[in-house]
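Next up is a structure, given as structure tokens.
Yeah, one chain of the complex is gone here, protein chain that is, but the others are all in their spots.
Going in written order, the chains are labelled A, B and C, and every chain counts its residues from 1.
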Amino acid sequence: MISFLNDYSEGAHPKVLAALTDTNLIPTPGYGCDPYCMKAADIIRTRFACPGADVHFMVGGTITNMTLISASLRPWEAVICAKTGHINVHETGAIEATGHKVYGMDTPDGKLTPELIRQAMADNCDGKDEHMILPRMVYISDSTELGTVYTKQELTAIRQICLELGLYLYLDGARMACALTCAENDLAPEDFAQLCDSFYIGGTKDGLLFGEALVIVNDALKPNFRHAIKQRGGMLAKGRLLGVQFEALLQDDLWLELGRHAVHQAQILAKALRDKGYALYAESPTNQLFPIVTNEKLAELSRSVLFEVIAKPDTEHTVIRFVTSWATTDESIKALIEVL
Amino acid sequence: MISFLNDYSEGAHPKVLAALTDTNLIPTPGYGCDPYCMKAADIIRTRFACPGADVHFMVGGTITNMTLISASLRPWEAVICAKTGHINVHETGAIEATGHKVYGMDTPDGKLTPELIRQAMADNCDGKDEHMILPRMVYISDSTELGTVYTKQELTAIRQICLELGLYLYLDGARMACALTCAENDLAPEDFAQLCDSFYIGGTKDGLLFGEALVIVNDALKPNFRHAIKQRGGMLAKGRLLGVQFEALLQDDLWLELGRHAVHQAQILAKALRDKGYALYAESPTNQLFPIVTNEKLAELSRSVLFEVIAKPDTEHTVIRFVTSWATTDESIKALIEVL
Amino acid sequence: MISFLNDYSEGAHPKVLAALTDTNLIPTPGYGCDPYCMKAADIIRTRFACPGADVHFMVGGTITNMTLISASLRPWEAVICAKTGHINVHETGAIEATGHKVYGMDTPDGKLTPELIRQAMADNCDGKDEHMILPRMVYISDSTELGTVYTKQELTAIRQICLELGLYLYLDGARMACALTCAENDLAPEDFAQLCDSFYIGGTKDGLLFGEALVIVNDALKPNFRHAIKQRGGMLAKGRLLGVQFEALLQDDLWLELGRHAVHQAQILAKALRDKGYALYAESPTNQLFPIVTNEKLAELSRSVLFEVIAKPDTEHTVIRFVTSWATTDESIKALIEVL
Partner (left out) sequence: MISFLNDYSEGAHPKVLAALTDTNLIPTPGYGCDPYCMKAADIIRTRFACPGADVHFMVGGTITNMTLISASLRPWEAVICAKTGHINVHETGAIEATGHKVYGMDTPDGKLTPELIRQAMADNCDGKDEHMILPRMVYISDSTELGTVYTKQELTAIRQICLELGLYLYLDGARMACALTCAENDLAPEDFAQLCDSFYIGGTKDGLLFGEALVIVNDALKPNFRHAIKQRGGMLAKGRLLGVQFEALLQDDLWLELGRHAVHQAQILAKALRDKGYALYAESPTNQLFPIVTNEKLAELSRSVLFEVIAKPDTEHTVIRFVTSWATTDESIKALIEVL
């Protein structure tokens, strides 16, 4: 079986694992108050050109999202997202479990727009009716759950509407490395710090054992955030593990190199899919592909390939997902193309 | 500086790290549905003699406690613990953040007793007054936050009162390996499975990079627990890391060997403390010691030793904490004894 | 100004107020443990043919909904409703504030169907994927927020799908008296008890100062519900006020008489609207009407009539809402028709 199931099937990139091994027996203070975390945070502040930002290292995406969002909102405030947004669909109601409504908007491609955000506000009387929730944050992902990416113009427009409407902008960068290295991208790392109130740089899906680096740019969201992390259960005792890994990942932009590899492999596959006449459910320039296959092909593929089933558009067809990663080999790609 | 700050200052025991390295590039399904987790769960079920138990691997203690407790209780139900209990003091109100009162009882030694549990129920009209919370679970730790341990007779008596009063019994085993290997212990691993509704085996403080193994024995607490883990943010994408580590830790009872070493080192230190005339705040037979030192000694020790300050019993004295671990060397012990 | 703003603009029906006055100085135990509440509960059990049901008297609709729903669900469970459902739109995220996702389905008329419920389950992998919420309850209203009602066949079909899919069925009867007395209705009070796990009989919108009677039919939802009421802040100290009022309202089916009056007045108005050529946004046979008016008419009506603005279907038109009540006079209806 060849696996295109997801981008977290393997352990860590060898350089990351080596860093963990090298530092294994050096004693440090716990809970992220160690020199490795300090240094990794500094590297991030420099790389993203946000010298005043707070950086917190977290174990995974869901706990990062729920901690940041619940710490930013007052009880009656809500977060707007695409209906396909990870917090709306794949986190078992984690945001609601902290007390906040997730207000999902239908989108064709997993991307929010100024118009959709304005509509979400209007749907809730612009927060002026106390019988309705008060939207206060916009959640977007880059790349999105459908593999699509935001352009600089699009992200800037979202920023502007957020400023106009009094909304925080938070960006889930679980697959930021793939977004930044795809052909359609014109964003630079510093743009995220410039345009978002907070965002996270995904490590789990980019070669770490685990780990996401949450960057808080807006001063209003900074106070007591470590209390929030501890209360939500997200404070790692041996926090150093996160600092050590991120330091290795950021060294010489390894994070982008790994993202670029995943995108490259995926796009070879995308070309093959198009050449063979497959329709694609979403136009993804990154490392997730969503071909629509017949029932016969589905059965055939299942015999030799691991992948996820996404949707059943009709009784004859199925949307499936292939994901590549930093670890996807040329052999796997070739093998998959052969059976398509 | 020599560190007696805690038992999670280093990375992983070399055997654990080796297991991670050996399996690093083998692809597996995510979220704990991999062969390593399956195997480690089986080993635990065998070692603790609970073939029907559910085993879930979690990243850390706080998220384990909050997930298990909040998944076990209905909204108006509460958990009884010693006032010094970790959930009451050192988790930033994580249990309350899930909606439940923590009802802390004063204890001399960090240990609950049947009398204290009965008192906690009586304080709340035995759950019969709807204006008061309904206690429904007892939380204990072994070893406790003061380093003390339960005897088999004590734990059995607690079990009986829990059955009588309709209370679940949950045991936090963050330092179970030290408890089981200390001189005062007469409990065996299978006793925990026999006497508790749920308990966890601590890995973070016993030589893992991170990880706790939550064992759910009572069928009533099992349904949909993976939903609970995901919702609280505790589901690790590369869940295999937990299975791989626990498999290594359980191999040839390495977990007990590491606990035994920590206890051994601590008790050498305890003897030295007593010989030098220090009063001890708690009578701990395990790996945490709580000497009471004068202000002068405090200042002196601070120059060469890392430790935690626990309390100020009067203006002249301070209770401090020394913790040993699987990684504490003979040299450190000797060096500390010299400066005492 | 004549008011068609809502059905809670006045105080209580004179018979209800008289009952409060008559019993005012008789001392009783607090919190609903008084003879008036006992008697009113008995009358309800008889009138709805559910001798084994629990009846709890609550102050208002939102607290009734949030208490019942949050007491019925485990943390990761969610409630399905029409997108227009009161809990989804007009309760400021009260359900989410108790930790549960509200899963709203688009409907043409505010009514759920078996197909929509099945779709809601399918959207969430039928509760089998721990990364998604587990739908566990269906919330419907009769009449709905759009004034529409369920037929017996429709409600029975919903019941059957709920049984098939393991879902509780909860019915918000804030306007039950109007539903039961409209021309399209073929449900009897006992049908609600037969087909729902829980429902409430609205008093606030049917002539009480305040008050809703929550009926819990399913034994699984009964235990400790008074704890739930107290914890959510819904336990009235002088609970007798609810019993006294409901006893008066149920006497000689006054509740239905008041509902019938409201519906009658509304339907006179509906006929006038149709005769005058107004399009209606929803086909409501009950006491809420939703005419679509031009901007000129909107401005004109605003000068002499109080009503709510519901939506702006296009730049030229507005959907407004007229609501009648037990207190709506023939003069008001005549006056409104004149200015239409």
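Basically, a contact is a pair of C-beta atoms (placed from the backbone, for glycine too) under 8 Å apart; a residue touches a chain by one contact, two chains touch by 3 or more.
These numbers were taken from a predicted model, which means no experiment stands behind them.
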Which of C:His56, C:Arg74, C:Lys111 or C:Arg232 contacts the chain that the document leaves out: C:Arg232
Which residue of A:Ser9, A:Thr107, A:Gln231 or A:Gln245 touches the chain not shown here: A:Gln231
With the missing chain put back, one of A:Ile2, A:Val102 or A:Leu134 would touch it. Which one? A:Leu134
In the complete complex, which positions of chain B touch the hidden chain? 75-76, 78, 89-93, 96-102, 130-133
List every residue of chain C that touches the chain not included in the displayed model. 3, 5-6, 8-12, 14, 17, 20-21, 23-30, 59-63, 66-67, 91-94, 97-98, 204-205, 209-210, 227, 230-238, 240-241, 327
Suppose we count only contacts with the excluded chain; which residues of chain A make the list? 31, 70-71, 74-76, 98-99, 130-131, 133-134, 224, 226-231, 235
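The criterion applied here is as follows: only the chains that are shown with their structure count from here on.
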Can you identify the chain nearest the overall CA centroid, using each chain's own CA centroid? A
Applying the contact rule given earlier, which two chains have the most C-beta pairs between them? A-B
Cα centre of chain B to Cα centre of chain C, whole Å, reads 49
Please compute the C-alpha centroid of chain A, do the same for chain B, then give the distance between them in whole Å. 33
If you average the CA atoms of chain A and of chain C, how far apart do the two points sit, in angstrom? 41
List, in ascending order, every residue of chain B touching at least 2 other chains. 98, 227, 230-231, 235
